[in-house]
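Every protein chain but one is kept in place in this view of the complex.
Chain naming follows the written order as A, B and C, and within any one chain the residues start at number 1.
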Amino acid sequence: MGAGQRINLQGNHACALGAIAAGCRFYAGYPITPSSDVAERMALELPKVGGVFIQMEDEIASMGAIIGASMGGAKVMTATSGPGFSLKQENLGYACMVEVPCVIVDVMRGGPSTGMPTRPAQGDIMQARWGTHGDHPIVVLAPSSVSEAFSETIRAFNIAETLRTPVVLLYDEVVGHLVETVQVPDPGSVARAERKWATGAREAFQPYAATDDDIPAMARPGDGYRCHATGLTHGERGLPTQNPAEVERAMQRLLGKLERHRDVIDRFETFAAEDAEILVVAIGITARAAKRAVAEARRQGIAAGLFRPVTLWPFPEQPFRALAERAKAILVPEMNAGQLSLEIERLSGRPAKVARINRLSGEPIEPAEILKTIEELARHGR
Amino acid sequence: MDHVLETRASARTPIAESSSAPAAQRAGRPLTGNEAIARGAWEAGIRVAAAYPGTPSTEIMESLADYPAEDLHAQWSTNEKVALDVAIGASFAGVRALASMKHVGLNVAADALMSLTYIGVNGGLVIVVCDDPGIHSSQNEQDTRLFSRFAMVPCLEPADAQEALVMTREAFDLSERFDTPVIIRSTTRLSHTRSLVTLGERTVPPSGHFREDPRKNVMVPAHARNRHPKLIEREAALRAYFATSGHVRWETGRRDIGIITAGTPYAYVKEVLPDASILKLPAAYPLPLDLIGRFCESVERVLVVEELEPAMETEIRAAGLKVEGKAFFPRVGELAPEVVRAGLESAGILEPQPKVEPWQLTPPARPPVLCSGCPHTMSYMALRALDARVAGDIGCYTLAALEPLRSIDTCVSMGSSIANAVGIAKAGTEAKPIIATIGDSTFLHAGIPPLIDAVYNDANITVIILDNHITAMTGGQDHPGTGRNLRGSETARVDFEQMVRACGVKWVRKVDSYNVAEMYQACREAAAFKGVAVVISDRPCVLDPVKIKGPPLEVQAKNCIACQSCMNLGCPALGWSEDMFEGHHKVRINAALCIGCTLCAQICPSDCIHPSVQ
Amino acid sequence: MAAEGIDEFDIRDYLRTELLPHFMCPGCGHGIALRALLWAVHEERIAKDQLAIVTGIGCSGRVGGYIDANTFHVTHGRPLTFATGLALARPDLEVVVITGDGDCLAIGGNHLIHACRRNLRMTCLMLNNEIYGMTGGQVSPTTSEARLTTTTPYGNAEPTFDACGLAAAAGAGLVGRGMTLQTVALKNLIREALAYRGFSFVEILSDCTEIFGRKNDLGSSPEMILRQKGSMRPDFYGNTVEHPFRPNNLTTGIIARNERPEYGDTYRSEVLAPHGHGGAAAGVSAPVE
Partner (left out) sequence: MNALDKESASPHGNRDAARPTNVLIVGVGGQGVLMVSKVLAALCQSEGFEVKQSEVHGMAKRGGSVFSHVRFGEQVWSPTIPRGEADIVVALEWAEGVRWLDHLKRDGGTFIADTQRIVPPISFRNRTRNAASAYAPETPAEVVALVGNGFALDATSMATGLGDRRVANTVLLGALSTVLPFAAEHWLAVIEQFVPAKTKDLNRRAFLAGRDWAVSAERVPAAAATDAVAQKVTARAIETAPAHLLTINEAWCKGCDICVKMCPERCLSLNARMVAELARPDACTACHLCEWLCPDFAIRIESAPAVKGAS
């Protein structure tokens, strides 16, 4: 990133500006607290770059619209919060199946149902992974600061475009509404990934061909390929199929596509984690509290460390496993009843050593609480 | 403006000699032959009259219904046999009665007639039978005079409306005097020709009563054997009577040629050979052979001029008299002045006329068609689509045998269709669905026994009852399915659906004749049903009882694709316009003829036919 | 039949012929509707490459797959939303939505009214066969009263939707109804819809013979197609036979025309132009820099 400028930004606005910087030119959304600022900022910014903002009749329509626009060739985004995210799930699944690049922002609030619209939570971790039905590939990025809201949005677009996949940007209300100073790079200095467009003879073109990188080139309407896109299981020609071998092959490629490109996807942050005996794993605003707790613990001589998956899904398993093996205990603080901890227990190899701090009150978890638990773990083990 | 007219009118020389002042009104009233017959019957004091409509006889009963109900009871019967039996009953009861029918109706009534002739009459009984030489509107041109001879019933032949009135009136006297039913034989030309008639007064004979006489009234073998010789005696008496009847006309003219004739041919003879000696007989049966013998002696050469069969000629020849006739005159078709002249020319009596070259003109064929909006149309469209073997019947719908519907394969006689279909089915040679189509009136006339027969014998046929709520073919007469009687009063109405079910039919469906899809479907499903299936195609005739008319339809020419689907209806309101579409004429609707039935619009695949905005 | 100056229409030029025969049942009206659409496309001289077909789920949704164009078979009830995104992003494309009565009016009803309101240029063809055919014959918002379906085994008790009335009331620029029986008129109607600059909604009465027709004893395919105009029967002498049919009086042709600005035009002129963007048909798909 170039020099740019430092400005004070709210997390949601940072997300919107990140999207613009990444080349987003189409936004469709429906108001929902605490995500509405994203839409408002997009409505303000998109016309300036010749993009289109539209407020649709609901979240389903917003999701449909961005997929439609993306199939037309645009870089697209929508933002919502838990209830709206639920509504988007069917079309999100369509985007996975048809491999349509798009970015979906979910600013988490208290739930389930209408819950606490203005209070933070981290209850959509599993919905972000398994929200739509059926096995499907999905990338979920979890920024924990305003600055990251900006940069991870850019990364979300680049992953989406590169890998032809929907990318969910998942952060909590605190990150969304937090105002921090952000280094915003100059326009043009942001590295933007572009979709692999179909080229060459139409006759030879197959819209879902298993290419070397498992990422099929996309045909842009009007370029002469006249392809078919369908949410039905389809073969390499894009046409519906129920041929078992063909279906198996297509689904294996679809699901394997992200694994093959973990280098593009994976991102995580560690803090004092190399020799940590007590490893804290957290995302979003909770990770920031955890980081402070870990720093204080170290100051007290406790070998604590932090592992923060910035790419939440697919979970950066390999780096985590390496740290987890060494740790005596793992602590997962999260603003939910225990979603991330499920994955951590699975990956830790020894679920018994995973401790949790769960918060459902709508209040963020304080560093002191985390520190207290670290101290207890250090005293008593697990 | 009037004076201008007068001046201009006088500028043109009129065809006929102009009478400077209007002549005194010619005496009498213009009546058709049928109206005159009805008048004659009324004047004779009849109390009961019954008929089944049939061209050209229909108007007789309609005219009788114009006379006061206190004077006489007039009714439509379900068929001619019923009508005659009603008249016979009235005669039994001692009043004068009349039954009228067309020639083929007498076949239906023949069973009763052949017994009636043995029984004779109590009250005078006259049967009016209207023949249709030339087959203007019938299925054959049988000659009723042969029937009268067969039944040994005198057969009066009026020559014009005046004679029709007088002869009818006197026929009742004749009937009672000779204890015989009397046939008045009319023909289309007499029945439907209007000429001036001097009217008489009604004379009602003293009221009679039932005469208990089983030997005469109950025809069991023992009684009938006694009656047959009476017929022979009666024939002789009538023969003598007709030699002296006031209606015998012996006109002495040229000695070289004498013409024996009767009925309407007399007018043609007078037209063509007015100076011949003429013996005009009042009755074709029985013939006054002595009188005829004397006439033959009075002239050098005798020709018999009669329409259709040589009924008189054969009998006269059999009596050993030397006459000629059918050698020069046709046995088929209607006589006319030019036909009689041609016969006389070929007999060498008249000089051949110079031959006139006909003009070379090419008018289009104009076959009769079903009316615009005729509800029968859709039934036959559906049958055409079925590619069925269709037994037709007698009625307007027989026209569906012609292009473009062309979907009737047979037509025999009243009520034949159903039994014909049974026979076709039982023959087992037909792969197509076998359908009988029969009108409501015809069904009631003679269609019920064959329907029962079909059910009884489990025939795999479909019967379409074309219920248009009227006897349409003859101009719109009521029948037991209309709920009104001859005089227009409300009466019990036959429910066809119930009746058909009562006959044992398991598959019955009533369909609106204007519902294209329903009609197609009903006919197809009925044809697929194993056994007797009945479809009742239900819509009132467009002409009766009230003239129904919706907004006429219009073709939006810009949308017409000239596919001509609608033209298959054969609707007279549909014609071609000068507009073309890909080499085909587009369609145009004659708003004056269209009644707005929407059949064409329902069939139209281009949405170009819409009701006009009125 | 070729319109003036246009080559004769050969439907095979517009089909993925390798996929034929199509999966639809014998006598299904959707094939006829598809012909009318492609015929109209031909006569409107729309290039196949520029034609984008968005379809929902159901029998109607499968129609698009046979069209040799850019075809998008999306989620149930949502084709209008996808099309909205597509048409906004790519005003250069001819976006046509093919949807069904259930797809459009039940699950997608909300999208329909907002698409009508928005008046974004696209053409929506709703193939109305009164039934959920793909799922085996359940009642739909347009199923006539008293009709039998697998979910109304005792007859449909719900009143039906007048889709055209709905679209017109919601402000759709052009609303029309056609029927498969009248292929040419339908084609002409679709031509008008395609040419219309705004949101055009065309309801197409299309027969489901195998499921709906059979269940309700509506006869064979030809009988059903003829039935489309059955309600034209005159009642001036009283209908002697009662049979319920489509309740919406079967007015065909253009039903409503609301002359309103096209949404894309407005957006470009009122929102983008002040920022120096958005030519008449500027899209957002191409990289901006």
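Quick note on the criterion: a contact is a pair of C-beta atoms (placed from the backbone, for glycine too) under 8 Å apart; a residue touches a chain by one contact, two chains touch by 3 or more.
What you see is a predicted model; the values in this text were computed from it and never measured.
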Exercise for the section: In the full assembly, spell out which visible chains the left-out chain is touching. Expected result: B, C
Completion exercise
Where B:Y67, B:F150 or B:W576 are the choices, the one touching the absent chain is B:W576
Exercise for the section: Tell me where the left-out chain touches chain C, residue by residue. Expected result: 1, 8, 10-12, 15, 20-22, 24-32, 35, 180-181, 183-184, 209, 220-223, 225
Completion exercise
In the full complex, chain B touches the hidden chain through residues 1-2, 5-6, 8-9, 11-19, 22-26, 30, 55-56, 58, 136-138, 160, 188-190, 192-196, 264, 267-268, 270-271, 274, 336-338, 341, 356, 358-359, 361-372, 384-385, 387, 396, 399, 403-404, 473-475, 520, 561-565, 567-568, 570-572, 574-576, 578, 582-585, 590, 592-593, 605
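Simple rule for what comes next: only the chains that are shown with their structure count from here on.
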Completion exercise
Distance in whole angstrom between the CA centres of chain A and chain B is 94
Completion exercise
Note: chain C sits from chain A at a C-alpha centroid distance in Å of 37
Exercise for the section: State, to the nearest whole Å, the distance from the C-alpha centre of chain B to the C-alpha centre of chain C. Expected result: 58
Completion exercise
Counting only contacts in the complex, chain B reaches chain C at residues 385, 510-512, 514-518, 520-521, 524-525, 538-540, 548-550, 559, 561, 582, 596-598, 601-608
Handout entry: Complex interface listing, chain A residues touching chain C
Key = 23, 25-26, 28, 47-54, 56-58, 60-74, 76, 90-91, 94, 188, 192, 194, 219-232, 239-240
Handout entry: Of chain C, residues touching chain B in the complex
Key = 1, 178-179, 181-185, 188, 218-220, 222-224, 226-227, 229-230, 232-234, 236-237, 239-241, 243, 252-253
